[in-house]
Each structure stands twice: as structure tokens, then as C-alpha cells.
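Here the complex is missing a single protein chain, while all its other protein chains stay put.
Residue numbering begins at 1 within each chain, and the chains themselves are lettered A and B in the order written.
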Amino acid sequence: MKVVVCRCEDVLESDLLSAISGGNEDIESLKRYTGFGTGVCQGKSCLVHVASILERTARKHPEDLAPFTPRPPVAPIPMRLLAAEDEDTVLHLCAKAPEGPPR
Amino acid sequence: MSLRMAVPPGSREALPEEADVLIIGGGIMGLATAYHAALLGQRNIVVIDKSYLCSGASGRNGGGVRMQWSSADAVDLMRASVEQCKSFAAEMGVNVWFRQGGYLFLVKNEALIPTLEKNVHTQNECGAPTKLISPSEAAELVPGLSVEGVHVASYNPEDGVLFPWPFIWGYAHRALELGVRIFTFVDVERFTLANRRISHVHTSRGTMRVGHVINATGAWSPKVSALAGLRLPNQPYRHEILTTEPLKPFLNPMVTILGEGIYFSQSMRGEIVGGMGDPAELPGENSSSSLDFIRRFARTATSLLPQLGNVQIVRQWAGLYDVSPDGRPILGEAEAVPNMTLLAGFTGHGFMMAPIIGKLAAERLVLGTKVSYFDKNGPDRFLDGIPENTESMIIG
Partner (left out) sequence: MAPTRGVSLRKNELPHAPDGAPATVVFEGRPLSAKVGEPLSVTLLAHGIDIASRSVKYHRPRGAFCMVGTCGQCWMRVDDVPNRAACTTPVRSGLTATRENAFPSADHDLFRAADYAFPDGLDHHKLGTTPLTPLNTIIGSTARQMAGLGTLSSQVPPPAPKVGQISADALVIGGGPAGLAAARALAQAGHGVLLVERRRALGGQILNGLFGDDAELVGLANRCLAALSPERSAAFTHTVALGAYPRAGGLPEILLRRHYGTPEEQLWVARARTIVFATGGYEQALLFGNNDLPGHYGARALARLVVVRGISVGARVAIVEDQRAVETADRLEQALTKLGLKVRRVRGHGEQAERVMFANGNSRIKSLRLSRGEQAEEIKVDAVASALPVAPAFELPSQAGCAIRYSRLDGGFAVETTDTATDRPGIFAAGELTGAKSAAAAMKDGANAGAAAARWLEEAGR
């Protein structure tokens, strides 16, 4: 019976345990070997399970439990939105009127 | 033999007291060299890396492998490398998902037309089947491609893309089988030199007596060289890259605009993986992600392939190119430090060159074979100033 930990990439608990016992005792190496966290949700639904499994089974070095580098975007963005130019005006939400050019 | 690990066994343990060959840098360059050297019978090889395997450029690149270069020796080497990539899965027992969909170079800058033509000619002379093609032929290769402003293009169907991480594991695993020892999370702190030769390497995990040192540290190679008193002009530069949602296959070649730095291709998982260099980037070890990059990439990619407008970017990251000022790698030994071999300065194409460079470096080291590519690209060429940059096919 499959216990699916990373649903985006179909990574099973057995895959993770096997990879850990094979020496992948840090999250970055585990991610690369099993592919967990590389799918569309980027670890939102599986990272903490993996950290918990790792803490339980292996963890020798504190830095091994560091998550894989969180990178933008936190949710997928269609390229058309990013291809747009900046608006010329700035909306100021400030107590005082801005002095000088906006930061 | 089953490969179950991306972490070599014993890699976090104490270092041995000595190594005949110490390879600093556990990226593909160091590991390919270690593997080939061990295969040739070299004993007591130790590889050290400052972090986990795949942490450097070897784990961050877009997986492109091509023969389209401007110098004949680079073309020859890359033809050999492509052959190795093709048979890697069968020989090393791990899938690297190599797909030969070709590379499509588009020229929008009129001044670069003669450059492309000359380069294609050079490639053909070396036996690479690159063709000069028209904009409409390019549009046929990539349905939906906008060829507005494109003057001419080149296409080599034998160029391809692969998935980098398993490459590292394949070399590491085979190297381990052959007796190489690999240690991770080891920082090199200083060298002791005697009679211009490195005699000891002092690391965060202890000191080793060494016979020969190989500097395969990529972006960190100038720093490591400096530890031996060698000042080299290569510098690290950030290059950003991104990946999208996975889609059914629709894009066959890697697409790039010559001189503009943008490239993208479709991975085996269906994601569009691409990057775009920033001419304003300053040298440094910055690997953070910028908003500017994904905006510039999105703007350029969607103008090239408008259907990409609906495609979602899922992750962006960055890596470091080890940039050589004349566009040529830095290979071999400096007279000042004769027992440190440099495998550096690959300016963004080290990964694709590593299969062949690792083999040649090993032959040179173990058998004493003369390799003209090394002789022509030695570190001492910078002693009289920086030679002219003649490599025009840099991407990224």
C-alpha cells in the first residue's frame, strides 16, 4: 500500500526511507535524489513530513534539517504578467506626503 | 549494482592523512576526473567538496550540451562529450535523460551574421552537422516561434539537453566503486607549499599530505588558486535560471538568441527551463534571485514564443559561472605551482565539457599524455596580459 508523501511527484514514504538509509541524510540531497519538493507545490505539502521523517530516522547534523532554499515565486506566475512594463505612477500609502523621489 | 544514494557513504567522516591526488571540488569536473583517473589505475584519490554534491553549478545548470562553438578544438571536444552523454545511461547505470533535440541559434543583430556563418563553417569542418537556416526554417523547427527581426539561424540536431543531477551521482558512484573516497562539507582553509609545490592542504576537517592537487572548484577556483599564491583573472558571475509548470512535449530544440544571452528548452519532465544573462551583473558570489531577471526573461521569451504568455513560472534560482576573461578555459598547471592542475574558467559550459575534460585530465595526470587543448589554454597565458576574447558562442 502506497503512503504518498510528496503528492506532486508521487514520492512514497518507502522511497524516502530507502534514500535516507542509503545515506541521503540531509534535505537538499534527499530532494535531489527522490525529487520530493520539486513539483508544482514546491514542498508546501510535503517538506514538513520529510523533515519529521528525517529527524526521526537519521539527523546527525543540525544543518541537515534546513529546508531546501526557498525561492520565488511562492505560487506559479504566468509569464504574460511579468512581461508587462512598470506603471509610471506610484501609489503612496504613507502618513506623511513623500519627500523626494519614492524609494 | 544499485545506486541508492546522492550522498557518498562516509562523506561526513574524518579525512585520511594523505592523498596521492586530492581533487578539490566535487562537481562534475572533479568527479569525472576522479572516475577516469581511477579507471586508469590511479590509487589514493580523494575528492573534497565544501557542501553537498550538486550544490554548485553542476546542480544548478540548465543541462544544455552542444557542439556549436567557434573554435575548432572546442567543437571537437564537444562532439566527443556528446557521444559520452549518449551512452552515459548504459555505461554508468543511471538515467541522465539525454535528449538530442538540437540547439537553435537565432541572429537578430546584423553584425553577428558573419560570426555565425564563420562558426557554422568551422563546426562543419569538424564534422558537426550544423546547418545555416532561414528564419522560416527556424519557425518550422519551433511552431509558434516569432522570427520577426531574425536574419539567419543555425541548427544542429545533435545538440541536446540532459538532467544534471544523475550525472554527478553516476560519476560519484562509479568512482567510489573504483576506490575513490569522497568527502563533503569540507572547507579548504590554506595550503603549505614547499619548493613551489603544495605539500599539505589544511581543511576544516583536518590536514592532508598531498602529492598532486586538482582545482576543480568552478566559481571558487580563483580563491583556491590564490591560496597557493596564484592570482588568476577568472571571476564568478551570477546567472539566473527558472523552470515552469510541466507541459506535454511541444518544444524540440534549445532556443537561443546569439549575443542576447537568453536560452530556453523543454526538459524531459515537460518544464521550460531557461535563463538570460544580465550584462550589468557585477562579479561576485551572489546566488540570490532577482525580480528583474524573471521580468526580462518573460518579456524576451514571450516576444519570441507568444504562446509562452500563459505558461507559469514555478521556481527561479541562480548559479555562478566561472568566467574567464578571454572566454577560454584555464587548464593545466602554472609554472609557479607545478603540482596544482587547474580545471577552471569554463564560462558557463563546464558541465557539458566535463565528460571529455575529465577523461583528458585523467590521461594527462596518470599516463602523462600530452593534451594540446590544455597546452593552449594554460594559466600562464595571463602572465603577459589578457588575450583577446574570441569565443562568440557564449550563452546565458
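The working rule: a residue touches a chain if its C-beta (ideal position, glycine included) is under 8 Å from a C-beta of that chain, and two chains touch if they have at least 3 such contacts.
Treat the numbers as computed from the prediction; the structure is a model and nothing was measured.
**Q** Would you indicate which residue among B:Asn44, B:Asn109, B:Asn124 or B:Ser290 is in contact with the undisplayed chain?
**A** Among B:Asn44, B:Asn109, B:Asn124 or B:Ser290, only B:Ser290 touches the chain that is not shown.
**Q** I need the residue numbers on subunit A that touch the omitted chain, in ascending order.
**A** Touching the missing chain: residues 1-5, 7-10, 12-15, 35, 39-41, 44-45, 47-49, 51-52, 55, 65-67, 70-78, 80-87, 89-95, 98, 102-103.
**Q** List the subunit B residues touching the unshown chain?
**A** Residues touching the hidden chain, for subunit B, are 2-3, 86-87, 89-90, 93-95, 97-99, 166, 169, 245-250, 268-270, 288-291, 306-307, 309-312.
Criterion: only the chains that are shown with their structure count from here on.
**Q** Indicate the whole-number Å distance between the mean C-alpha point of subunit A and the mean C-alpha point of subunit B.
**A** 26
**Q** Help me check something: in the complex, which residues belonging to subunit B touch subunit A?
**A** Those in contact with subunit A are residues 4-9, 11-12, 52-55, 59, 165, 169, 185, 244-246, 289, 291, 294-295, 297-299, 301-303, 308-317.
**Q** Subunit B touches which residues of subunit A in the complex?
**A** 18-19, 21-26, 28-30, 32-33, 40, 42, 60-61, 69, 71-73, 76-83
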